[in-house]
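Just one protein chain is left out here, and the rest sit where they should.
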Amino acid sequence: MTTINPCGAELPGTLGEAMPFLCRGAVVTLQSTLGGSVIAIAIALVVGLMATSRLRSVRGVARAYMEFFRGTSVLVQLFWLFYAMPILTGYQLDKVGAGILALGLNLGAYGSEVVRGAVQAVPPGQREAAVALNFTPYQRMRYVILPQAFVAMVPPMNNLLIELLKTTSLLSVITVTDLAYQGRLLVNSGSDQLVVFALMLVIYFLFSYLITLLMRYVEGRAARVVGRERPRRRRSAPAVEGAR
Amino acid sequence: MTTETQPGHDSRAESERQWMIRFDKVVKRFGDVTVLRELDFHVKPGERVTLIGPSGSGKTTILRLLMTLERVTSGTIEVDGRYLSHTRRGDRLVPADEKHLRQVRKKVGMVFQQFNLFPNMNVLRNITEAPVRALGVPRDQAEAKARELLELVELADKADKHPSRLSGGQQQRVAIARALAMEPEVLLLDEVTSALDPELVSGVQNLLRDIAQQGNLTLLCVTHEMRFARDISDRVLMFDQGQIVEEGDPEQIFTEPEHQRTREFLQAVLDA
């Protein structure tokens, strides 16, 4: 029995025609998702924690960031970063770089809200106990608050990462050769539309599912850390405000 | 502060050691609610004091001020001769920074009504984490100490358990061990048995009784359990509306209170 390469050109009919290209695109989609996630999570942590600061000015900066990037469309931000910023600053990002940055900046703003909410949802008694035990402010955050907040962050983060995956498709508009780009190219060059679009959607769906599996695992681990038996099952629809 | 003694000054005289805790005209407001009105009181080192009074009279607020969880609106608090949340700059008192707060917090420990154990750590880590992180004690040393304390609170077999697996009484005993692990000079107890099921109360109370009798801890205890208060304290302060209405040794307060307000309060507690 021979194993079948799902990306091989020897598959029958439209499959053989489309899959090699779609696979190449899927890799770019995955890379963009990964890159965007890293930036988004980093921003979410920093800005989200800033939003819980006692200092008004720090909170203000965080709020401004969040409102700004949640207030405009990713597509506009993407265009601006790629086409407009170079004129203003003379600095040209390559298209994948601009794409990943736009994803990270945008989803990072939504993630900040998640982090802020989760941190503030940790019961105040926990912080007070940590003060009474003479932890430094950093230690309170690092060893007491964040580990507990983390559990609450995972489910909404799961939704955001799926949003991020879906949003990578917009990178095709600035000609990043991702899954959406390759699919559209195939259709324009005469492949069977129905098959190509179905394949694209299925691949996106599988990636979403992969993210959910991964995050369920993370959630299970995190829940065990704070001593919950098993994570409560929850709906996967975004509970985040204005989930884009 | 114009008195000749200058508490909080670096070269403090031996006589100032006579107060472990000293409230001087302490005012605390939340918005326009005044909770403490120019409160003055002193506690000697090793003294065990119980605060009683009706709900909302400001007992918790006093403990939270001492734990630096709240800041005074005006007036000063000293612990062991040092200002709690002020530092002296020239002639003026200015709010202290985090570094100063961490110095004075070393002397004070607190046990909460709701235990507040950390759910992301097992029992042992709950006890060792603060000595290791905040005091820099080597971990093995901290663990040895923690096991001793667990022995004391009769939970030696629960070291590796998760806090949520313990009963309320056991959780509170862990919380007591956790506070003691920091070797405080002052221990604050805020209604530590009121969140417990009735049958678990006596275990925790007996433990605290032992601790009160053994060490030379200064205890500040808020409780509605009059018998417990009588057992562990040298002195009882009766609060109402942010001021002390009456104070005295437990026998006197509980058997022949002088003030009408105290009588009413004690009657109400007994009826409950």
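Each chain carries a letter (A and B) given by its place in the written order, and its residues are counted from 1.
What we mean here is this: contacts are C-beta pairs under 8 Å (C-beta built on N, C-alpha and C of every residue); 3 or more make two chains touch, one makes a residue touch a chain.
Everything below uses one rule, namely that contacts and distances are computed from a predicted model.
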item: Per UniProt, the name of the complex member that is left out, chosen from "Ectoine/hydroxyectoine ABC transporter permease subunit EhuD", "Succinate dehydrogenase flavoprotein subunit", "Alpha-D-ribose 1-methylphosphonate 5-phosphate C-P lyase" or "Fumarate reductase iron-sulfur subunit"; value: "Ectoine/hydroxyectoine ABC transporter permease subunit EhuD"
item: Among the chains presented, those that the missing one touches; value: A
item: Omitted-chain contact residue, chosen from A:A51, A:L146 or A:I162; value: A:I162
item: Options A:N5, A:S53 or A:S73, residue touching the unrepresented chain; value: A:S73
item: Residue among A:C7, A:V61 or A:V173 touching the omitted chain; value: A:V173
item: Chain A residues touching the omitted chain (full complex); value: 67-68, 70-73, 75-77, 79-80, 83-84, 87-88, 162, 166-170, 172-173, 180, 183-184, 187, 193-194, 197, 200-201, 204-205, 208-209, 235-238, 241-244
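In this text, only the chains that are shown with their structure count from here on.
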item: Chain B partner contacts - residues on chain A that touch it in the complex; value: 123, 125-126, 128-137, 139, 143-144, 147-148, 225-227
item: Complex contact set, residues of chain B against chain A; value: 67-69, 98, 102, 105-106, 108-110, 112, 114, 116-120, 129-130, 133-135, 162-165, 178-179, 182
